[in-house]
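Removed: one protein chain of the complex. Kept in place: all other protein chains.
Chain nomenclature is as follows: A, B and C, assigned in order of appearance, with residue numbering initiated at 1 for each chain independently.
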Amino acid sequence: MADPMKARATLKGDVAEIRVLMGHPMETGQRKGSDGKPIARHFIQNVTVKVNGKTVVEGEISQAVSRNPVFSFRVKGAKSGDKVEISWLDNKGATNKTETAIA
Amino acid sequence: MRISGCGGALLMALALAAAPAVAQQSQFEKYQKMVAEGSPVELFELVGEDLWKKPQGPNKVSLENCDLGQGPGVLQGAYARLPRYFQDVDRVMDLETRVLHCMTTLQGRSREEATKRLFGNADKPSEMEYLSAYVAGHSRGHPMAPGQSNAKEKASYELGKKLFFVRTGLWDFSCASCHGEEGKRIRMSELPVLYKPEAARPLMATWPAYRVSNSTFKTMQWRINNCFRQMRTPEPVFGSEVVNALNMFLTVTGQGETYRGPGTKR
Amino acid sequence: MKRRILSAAATITLAACASVPVVEHSKLTDAELAGISAVLKRDFRAKGQAKMDRLEQDEVQRACNLYADKPPAAVAKPLEAAQLTAIKYPGGSMIGDWKNGAKIANSGRGMQWHEKPEAPGGGGCYNCHELSPKQPSHGTIGPSLKGFGKVRGNGPETQKYVYGKVYNSKAYNLCSHMPRFGHTGSLTEQQIKDVVAYVLDPTSPVNQ
Partner (left out) sequence: MDVERRLVLKGAGVTGTLAFALAAGLLKPERVLAAAWPKDAFDAKSTEDALKSLGASSTVESRDVLIEAPQIAENGAVVPIEVTSNVPGTSSIVVLIEKNPNPLAGRFTFMEGAVPYVKLNVKMGESSHVRVVAEAGGKHYVATREVKVTIGGCGG
């Protein structure tokens, strides 16, 4: 099963609060597996948030972000119905994305 | 924090009585609140939905017609009314016991196959964990109201109550050894006095839950199993009367609280 | 708001407060305890080192269960005496290596079904007791033992008391929450001596 991902965007006044959940192990490279061997570092490096196709937030993150990352962002001047698109790219080149509309 | 009904009044009284512990307590409360707000728990509901609707087993059917007590396929509020008595099996079942029953009856899977991996881990959560998240999510906003009218439901509660206090296992522990006195901790973890409604209500209204210390989703059957592991007993059988009775006792003790899970725990 | 939800659902929940019975830790009859024992044996399975014999109720567990952890002196005293007699004390000094004792006090491992029986277990002392002021992460189920040796000294009688308490707490208080670490083979003689040292040795951080 692909890593699940979910976003929600709600308007408070003219600021949209965007919350995104990403299924990802965010391995630090310091943990050992059941075989005693270290588990390779595996983590999301880039997070991009777009509203109506325009990039509003670019995040570069490390393995220090917790497993199954959850982020909240805020965008001013957004309107109900605006399209929010969030994507990530990890250090192994895998990507995922999700979309939602501002409610 | 939500304070309501008699549990709330008691909670406030307790908070006042336990004044010296308040400074530390409030710090953990802030941590727990912030963790709950930033929880990835919904992801488990999302995957659970896929698994619920996925045809599986020799019968190649999904679990969508599983009867959780409110009729085949009814998910709304079903979890909040568990554990309860089921006539078709003439016994009390909690969420996981009933889901397992649906796997073996509806889907035609063997108990052996369906119970091969009930408790998952962060790298690979189990099917049961995902399904529990999905089903429980449909009870948000419903008051916790486990079955209590049938004779077997009453017997289950009574058995659970006795089991809660029974000293057993290599180290002579009962549930009450850790969860029987106000204001106690194991290390820095505060221990809820689970036979009292004011402690049971907020807890039972938030299981099953994403557990930070496991970095994954955990269920009530697991929670009870894991307590017995640390009590140094043998292992309770999944879905057995003992585990269901303890779950019934805890749920009845915490009843009336509005379900707001699946929650997030430390 | 909550009240409204409650009343709307009143038919299902009844009155939320009134319907929850007050729960007390009640005494059990012989028949009730026998019934519970049978249910436990039916619903549990041996796993790893955690065998089914762990569900056998010995006379201590039995008395505590029958009397809701408060047995009358006439019941408790003879049983405590029997537990005390069964303690196997080491010869000579009972003070081992406090540094190793610190590790045992900090480790909550041992005797669980997922663990290898040969892996060294811990005493989990910090789960319940405060000991060294340098370890702030301690439980509160048991009394604080900070500075125990400084207050009580470390003479032969005190050594014997602490050794005995760790070996079999039930010899002193029949329904104590504390496990019987020596009696159950959870800690070895040397390990208990090391814990005694951690509690009593003047150079141990517990006594600084």
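Definition applied: a contact is a pair of C-beta atoms (placed from the backbone, for glycine too) under 8 Å apart; a residue touches a chain by one contact, two chains touch by 3 or more.
The shown structure was predicted, so the numbers you read here are calculated from the model rather than taken from an experiment.
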Selected residue (touches chain absent from view) among B:87, B:149 or B:213
B:213
Decide which residue listed in B:43, B:133, B:186 or B:203 touches the omitted chain of the complex.
B:186
Interface with the undisplayed chain - residues on chain A:
15, 26, 28, 30, 45-46, 48-49, 51, 53-67, 69-78, 85, 87, 89, 91-93, 95-97
Across the whole complex, the chain not displayed is touched by chain B residues 24, 27-28, 30-32, 34-35, 37-38, 186-189, 212-213, 215, 226, 229-230, 266
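The rule is simple: only the chains that are shown with their structure count from here on.
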Overall pattern in which the protein chains touch one another (line/ring/star/complete/other):
line
Using mean CA coordinates as chain centres, what's the chain B-chain C distance in Å?
26
Could you please state the distance in Å, as a whole number, between where the Cα atoms of chain A are centred and where those of chain B are centred?
29
From the C-alpha centre of chain A to that of chain C, how far is it in Å?
46
Hey, what residues on chain A touch two or more of the other chains?
none
So chain C residues touching two or more other chains come to none
Within their complex, state which residues of chain A touch chain B.
1, 4-6, 21-23, 25, 66-70, 72
Chain A partner contacts - residues on chain B that touch it in the complex
38-40, 42-43, 46-47, 50, 122-123, 215
In their complex, what parts of chain B are in touch with chain C?
2, 4-7, 81, 141-145, 148, 159, 161-163, 165-173, 176-178, 180-181, 183-188, 191, 195-197, 228-230, 232-237, 240-243, 252-253, 255-258
